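Can you keep this structure in mind? I'll have questions shortly.
All protein chains of the complex are present and in place, except for one that has been dropped.
Coming up: chain A.
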Amino acid sequence: MPALPAAEPPAPPPHGRLWRSPEPRPAYDVLVVGSGGHGLATAYYLAAEHGIADVAVLERGWLAGGNMARNTAIIRSNYLWDASAGIYEHALTLWEGLEDALGRDLHFSQRGVLNLAHSTHDVRESVRRVNANRLNGIDAEWLGPDEVAKLVPILDTGAHTRHPVLGATYQPRAGIADHDLVAWGFAAEADRLGVDLVQGCEVTGFLRSGGKVRGVRTTRGDIAAGAVALCAAGRTSVLTETLGMRLPLQSHPLQALVTPLLEPVLDTVVMSNAVHVYVSQAPKGELVLGAGIDGYNGYGQRGSPRTVEDQIAAAVELYPVFAHAEALRTWAGTVDVAPDASPVIGPTPFEGLYINCGWGTGGYKATPGVGHVLADTVANGRPHPLAEPFGLERFTTGALVDEHGAAAVAH
């Protein structure tokens, strides 16, 4: 869509607030549905890079209270296929400049991520992925058990453990960033550029004329738009259902937990796909442990205790010192999983409607990359080159981007 001249800059937010909370207007150039990281980043890049600031982000709950507030904040780009390397590495490059771009501290810490291999099959898959990563210019290394032990002394790398550590992939540029600070950073900058952030406004359906989407129905009235971009993560299917559009998504609970504040014992991030546990230690000292998804479909933002039990059992096997820790709090989000563990991004059969979904258990790391690519897609009415392989049509053509190896549990 054509870039319009920038509107008058809005009055700044009230003192002490990061953004205004305006009433939604009856029409916008672009509506973004969902104020998770993806929606906020998309709005920010629409305004910052395409001069499209007549944008509202509509949020049914509170700003970034969905998966964005619930993830374990792991960032990495060491995915297997070229298409994935393209978009995840694009995101990582943007992460590396994001504190400057947003003008604030995001606690972005490139402390490295290890993915453990526990079987000869794991080893082969991991080494293959390291080689594929290198061909794509991604910093990837294969570490033997001794090197792993040096980086993670608390890990039991003994030969007779339940889950022997046969080595690990290592991406030194990977790491974590504070998800709340990231959301608030994008929100504040988008607001400053004129984007309306509207909380407590649930989209319930679409305004249509024939095959075109002309806006949305919301709990606060109808809002017209030139284009609508769905960034509703786990609730995407609920929205597209109102259009009779079927998506290859299943929404699952995904759980995580934290311990109380502990002395520093871990200064990198360690993941294990095989036993579904991954861990980092936050700057304040709490251990953050993520689990695998609960197998069933669920929108309840809660999962089953068995998943947490299994996760803790695996964690204590791998890190015997964790037997001294306590689980302080567990929680869950609702993640939308696609059959090939890759996202769905791009135009839809409905003119004016764009989707971004299927990020499942691992979309936080992509936040700036998705925002950048989706904003470009919406602004130009065609998929950004990095989004092209992730179109909905791949499920018909069969050109899947199978990232189960890189993504299985993965975050």
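Everything that follows uses one rule, which is that contacts are C-beta pairs under 8 Å (C-beta built on N, C-alpha and C of every residue); 3 or more make two chains touch, one makes a residue touch a chain; residues count from 1.
Heads up, the rule we're going with is that contacts and distances are computed from a predicted model.
According to its UniProt record, the chain left out of view corresponds to "Sarcosine oxidase subunit delta" among "Sarcosine oxidase subunit delta", "Cysteine desulfurase", "Polar amino acid transport system permease protein" or "Xanthine dehydrogenase family protein molybdopterin-binding subunit". Note that of A:251, A:281, A:311 or A:342, the residue touching the chain absent from this view is A:251. Interface note: of A:97, A:285 or A:305, the residue touching the hidden chain in the full complex is A:305. Residue A:396 is the one among A:120, A:209 or A:396 that touches the chain missing from this view.
Interface residues of chain A with the unshown chain, by the touch rule above, are 235, 237-238, 241, 246-251, 295-300, 302, 304-306, 336, 339, 395-398.
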